Every structure is written in structure tokens, then in C-alpha cells.
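All protein chains of the complex are present and in place, except for one that has been dropped.
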Amino acid sequence: MGSRTKLTGRRLLRSQKLARAIAVAFAASFMATAPTSEGHACGYDSPQTASQGFLNWLYPDSLYVVGAISREVAAGRLPVANFDQTGPDLFGHRFKLTATALEQFGDMLRAASPGPAALPSVSLVVVEPMLWTRFDQGPDGLRTTVHVPGALPGDLVLVSGEAVITEIAARRLTFGQAVERGVVRLYGTAPQIAQFLLSYSDVGASDSAVETSQKPVFSLASAAAGSPHFASMQSHPVGIAPAELGCTPDHTEISFHEGERQ
Amino acid sequence: MTWLKEPLLHFAVVGAILFGGYSWLNDRHVEATAAEPVRIGEGDLRWLKQTWSSQWLREPTADELKGLVDDLLNEKVMAREAQEMGLEKDDTIIRRRLAQKLKFLVEDTAQLAEPTEAELRQFYAANPAKFETPGKLSFRQVYFNPEHRRDAAADATAALGALSANVEDDSIEGDRLLFGDSFADTDEQALSGMFGADFAHEVVALEPGGWRGPVKSGYGFHLVLVTQRTATTPKPFETVKDAVLAEWRSAKQTELSREYLVELRNKYGVELDDSTKAALGPGAATNVAAQ
Partner (left out) sequence: MIRKPLTITSLVLLTVCASAVARAQDAGTYTVEEAGQAIKARPYSPYAGRNFPARPLFGDTHLHTALSFDAGAAGARLGPREAYKFAKGEEVISSTGQPAKLSRPLDFLVVADHSDNMGWFTDFMAGKPEILQNAQAREWYDMIQSGHAGEAAWAIVVTFSQGKFPPDIIYQPGNPAYRSVWQSIISAAEEANDPGHFTAFIGFEWTSLSKGNNLHRNVIFRDGAEKAGLIEPYTTQPPVGSNNPRDLWKWLRNYEDKTGGDVLAIAHNGNLSNGEMFPIIEPVTGKEIDREYAEQRAHWEVLYETTQMKGDGESHPFLSPNDEFANFEKWDKGNLDLSVKKTPDMLEFEYTRSALKNGLKLEAKLGVNPYKFGLVGSTDSHTGLSTADDDNFFGKISTAEPSPERWSHPFMANPKLGLKIMGWETTASGYAAVWAQENTRASIFDAMKRRETYATTGPRMVVRFFGGFDFDEADANSRSPAIAGYTKGVPMGGDLTQAPAGKVPTFLVAALKDPIGANLDRYQIIKGWLDAAGEVHEKVYDVAWSGDRKPGADGKLPPVGNTVDVPNATWTNTIGAPELIAVWKDPDFDPSQRAFYYGRVIEIPTPRWPAYDAKYFGIKMSPDVTMTTQERAYTSPIWYTPAG
């Protein structure tokens, strides 16, 4: 119990710092365009748009999570509450919620971790605010650092959205389900991805006991079977031919989702 | 505002330090590798000239050629330097770039491949849908406008009875339609643009001779007399040879890339440990290559 209290206290402290950091991050995204004198701005570029756009290239097709989240919201499988904003979010309320969910997600990863060495360094970005969080091995177990500049080399990268993490944190969605539905995408080496899925697919299950017990094997086959519509949509030939443009990166090695493109 | 600039400043400083370090490293490497010259031979020259001519439809001038050689030299020394620096080893972007370059090579091979006439003809025969002229339709229509009639569909049906007996009969006055009453050599896509997809679909299926309908469109009901219909026909091979070649190459390219990747995997061997295999699902290692 004692350690639990300590943890909560520390989390609170961290949350305050966080809130400040996030307020700044958010203000930055609202600042949008720095007025330019001469040049070629198309006006709408903001730091947020640019980093979202970059993400789609650095982690090829990572913005597919945006489409997947849209589809899940429309299908009623992700709550609309997160998006039902009819007024401005002046006090960063939404960001506090997101940050709390990220902390909670970190705690769940820690609880599900099979052993101290089993967690690779993981960076997670929620795409709406482009907020990065890093999970790595600290002196006393897994450490969650919300609001880092980005992923470090060698990190396993998870791309997702606010509503998704919130749902996992609230134990209404498992990480494995989120991956199946395309609302989380993973980027790293195949063993990194496999290892992570093996260990953490059940994070978010309503029975917390599952997190420490035997884990069923997650497989691509089950992903397809569990969501036929999704599977058919994702396997649609997109027809982009990077080589024809001579400019898009080849991503054979790094994307877990590579088969979706042709 | 100052806080907005801070990160930029910060990174400019970091950048400057990195740049400094980079230049220093760079210099050292230049010395270390100066002994091994980068060569440009006659083959390179011919290749440069060819590429140029295919783009500009003329031979490069002496000055231009010199420029091309300069560019090529730069590229080569830079690539050598990058290798020397081991840039490709721990850098995903460089690694991807190298993989991409290899991919281009494979694809270029497909682009340069010259199929035999027989191969092309075979490809043409196997993919008829890619090389056909869509069917065309000439027809007349009589329009029944629901805005002006209590029951346009019923009026159309009644009029059809009167018209059917004689296909030359054009005594039935329908309502005026802005597109007109007579259409020559229209294809399904154009029809669909004018009347809507359902109408187009129905009308292209009508046999010539005799009034038919009523057919529903976005505007109301129509009686339709198809006067002439040409079926969808394959374009003669000779006239689409270039297109066949392009399609063949693109198919070949996909095929070659796939084969090449399989070969590469065989050459180097791919090993996934058991947990990776389990996590990626059955057949993962072989499937990737097939995609």
C-alpha cells in the first residue's frame, strides 16, 4: 500500500509538471504560423501539421491510424466524447486527461512486464497533439516520461491516438485489439515488434489478472479474422508506386504494416 | 514569443556543433582515402550521354557533358565517403536509401528489358480489358418530366405502346431535355455523366431497334431507341503496342522485384527466433516476400 501511495504522489507531481509542459506545447500548436515576409508559405503550416506530416514519411503510413480511428469512431467502437468539443479547450483539460491516460498506460505496461529486461525502449506518439511519451527502464522499473521531443534511435515506435490510449487506460480496449483495428501501429525491427506484442497484447483487458498470466499468442491471422472488413480494406491495392516517383523511402525493414501497400 | 524561438535557436546551436564535428571528421577521411581514385570511364560517358539525349532530344554540348561528369564524380565520391564513414550501418534512412537504390536497379532492369513480339502479344491476349475500345451507342430518347406530369412513368409507358409499332415514328412529343433528344457515339462514361450511372448501365445493355423503357434517370423517365451500337472491341495490337509495352514492363517490374527479394532471402537466409515467428503468425517469413 505504501508504495502505491508513493506512486500516486509522484504521479501527481509529475502531472503538474506535465500540465505546464503540455500547456506550452499546446500554446505552440495554436500559435500556428509565424508571419513570414517573403517566401512560399502556404499559410496553414503549423508546427503540429508539419510534425504530423513528417510522421507519415518517417514511419511510413503511420497516419493510417487517423483513418482507422475515424472509422472506429464512426462505427461506435471508440467513444465520441473525446472529440465532442464545442468550446475551446482553454485550460488544457483535454491534455491533462491524455497525459493521465499515458501515465496509466505506462503503469499497465509495467504491471504486464514479464521481467525487468523484457521491455525494450518504447516511444509512443499520440497523433492529434503530436505528443511523444517514452517508456524505458528506470532505476526502479519502467519509467514513463510524457512529453519528450521524439523517439530515440533504436526505440520501438508506437503510433496511436488520444482516444485509443484513453480507452486502453480505462481497460475498455486491449492493446492487441487496438493493433488489430489499426488504431495503433508499430515501427521497429521484427523481433522488437514481436516481443512487444507477445508481452503486452493483453494490456487493457478488463481482468487485470490476465496481464500477469499466460498470454495468448497474437497473430496476424487472428487480426484478419477478427475484423474482416478491416482486413479487406487494409489489403486493398493502394497503387502507390514509390519507385515511379523516385522519392519515397523503401521501408521493407521497419514497418510492421508493410504488407498493406503494394 | 521568445519561447517559440528558443527551440529553434537551441537546435541551431546543436546543429552547428554537429556540423563542426562532421566537417572535422570529413576532412580526416578525405586525407585517409585520397589514395583510391574514383574512376570515370568510357562506359560512364556513354551512359551519361544517353540519359541526356533521351531527356533533351539532342546530344549534350561539351560544356554540358563536363557538367554531367562533374555531377557524377560528386555523386560517386560522396557515396564512397558515406560508406567510409559507415553511415549506412546505423542509420535507418541511409539503410532505406540503399535498399531503395537496389530496388531502382531492379526496376530499371525491367524498364530496359526488351520483350519479344511474341511475349508482348501473349501479354496483350492475356489482359484484354486493358486494351479495348469501350462500346459506343447512338440513340434517341423521349423524356417525361415528373415536374410537368402527374405520373411521368405511366405517361411513358402509355406512349411506349403507341411508339413500338413503328420505330420510325417520332410523333410522340415528350418533354424537352437540355441535352437534346438524339445522341451519337456516346460511351457509358459520358452517358453516366449526363444521366446518372443507373441510366447509363441500363441503356448500354439495350438492343438496337425498337423503343424501350421507361428508363429512369436523374431527371425523370425516358423512352429510348438505340439506333446503333458498337460492342466493346479489343484495340488492334499494332495500335496499342506502346501501351502494351508499358503495361508489360510494369508487370515485369513487379514480378522481377518479387523474384529478386526471394532470391536475396535465399542468398542471405532469414532467421526469426521462435517468439518472433509466433508473434508474426504462421508463414510470416515467406509471405512478406510474396507481397
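Think of it as A and B in the order they're written, each chain with its own count starting at 1.
Basically, a residue touches a chain if its C-beta (ideal position, glycine included) is under 8 Å from a C-beta of that chain, and two chains touch if they have at least 3 such contacts.
If you're wondering where the values come from, they're calculated on a predicted model, not measured in any experiment.
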Displayed partners of the chain not shown (whole complex): A, B
Chain A residues that touch the omitted chain in the full complex: 30-47, 49-58, 60-61, 63-71, 73-74, 76, 80, 83-87, 123, 128, 130, 132, 148-153, 155, 182, 233-234, 236, 238-241, 244-249, 260
In chain B, positions touching the absent partner: 7-8, 11-12, 14-16, 18-19, 22-23, 55-57, 61, 63-64, 66-67, 70-71, 74-75, 78-79, 82, 91, 93-94, 96-97, 100, 134, 145, 147, 176-184, 187, 189-190, 192-197, 199, 217-220, 246
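Following the convention adopted for this analysis, only the chains that are shown with their structure count from here on.
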Centroid distance [mean C-alpha coordinates] between chain B and chain A, Å: 32
